[in-house]
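Removed: one protein chain of the complex. Kept in place: all other protein chains.
Letters are used for the chains, namely A and B, taken in the order the chains are written, and counting of residues starts over at 1 for each.
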Amino acid sequence: MRRSNHRFSGTVGSLLLVAGMVITGQAAAAEDPISAGKKLAFDRKKGNCLACHHIEGGTLMGNIAPPLVAMKHRFPDKAKLREQIWDATKNNPRSIMPPFGKHRILSEKEIDLVTEFIYSL
Amino acid sequence: MMKKTIISVGLALLIAGCSASQPEKPMSLKEQYEAALARTQAAVEKAASMEGEWRDIRWKKSKKRYLPKAIEAAKAGDYEKALKLLSIAEFQAEMGYKQAMAEKNAGPHLYGL
Partner (left out) sequence: MRKIATLLLSAGLVASATTAIASSPKEDLEKFRAYFEQKFPGLQLDDFGNGAYALDADKRMQWEAMEEFPPYDEFVDKGREIWEKPFKNGKSFADCFGKDPSKVRVRYPHWDAKTKQVVTLEGDINKCLKENGEKPFKWKKGPIAWLSAFFGYEARGQKINVVIPDDPDAIKAYEHGKHFFYAKRGQLNMACADCHVKYPGHFIRGNLLSPALGQVTHFPVYRAKWAKKSKDGDGLGTLHRRYGGCNKQVRARPFKAQSKVYRDLEFFHQYMSNGLTINAPGYRE
């Protein structure tokens, strides 16, 4: 009884795994995280990063905040970069940068994608 | 002795907590909606009383208007959608209130003048 149960869950598990791979595989074919993140970063109603930051390839860029270059150098730890996007006021309570995660301006998934893009710069 | 009392009080609380969080009858979607609506409305008023209400909760020119749209959805019988919208409105109201509280002492001294 116990054994058959175990086998059953194992089958389901691998089926799910395969399904998961297929789904993510399809998403990746449609769009990789970096270009998906770029779209969100450039979208005025989403990240709107260009309002304040210079990013290569952007137009009508603001100069309130530092240009987004050499990000791996500035944020060796990607998680720290994500935290900065999630809530910049944690480091500096008067920061003008909107707290994208804390105030749910972007979803957690969207923040992951934007982080991937910014980290690639 | 002391320790024993603390443990038993703790246990009692734990048990009480568990039984309290297990309602006798599961709430229907409609009941959940009604409870969430009351909570959200109270939270919005609280944020507004501090001048901390955000744009998209109920302002008539907002395209999102989470709160009135939740009420519309409920009227049309779609309680799941209504609950989803209410959860956004409630979150925004709570955050607006928290923000206003955190900014209570805002002034020129925070801007170097």
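Basically, a contact is a pair of C-beta atoms (placed from the backbone, for glycine too) under 8 Å apart; a residue touches a chain by one contact, two chains touch by 3 or more.
None of the values given here were measured: they were computed from a predicted structure.
**Q** Against the chain that's been left off, what residues of chain B make contact? List them.
**A** Touch with the absent chain occurs at residues 48, 51-59, 61-62, 92, 95-96, 99-100, 103, 105-113.
**Q** In the complete complex, the non-displayed chain touches which residues of chain A?
**A** Touch with the absent chain occurs at residues 50-52, 60-64, 89, 94, 96, 98-99, 103-105.
Definition applied: only the chains that are shown with their structure count from here on.
**Q** What whole-number Å value describes the gap between the mean CA coordinates of chain A and chain B?
**A** Roughly 27 Å, centre to centre.
**Q** Which stretch or stretches of chain B touch chain A in the complex?
**A** Per the touch definition, chain B meets chain A at residues 88, 91-92, 95, 110-111.
**Q** Report the residues of chain A in contact with chain B in the complex, numbered from low to high.
**A** 94, 102-104
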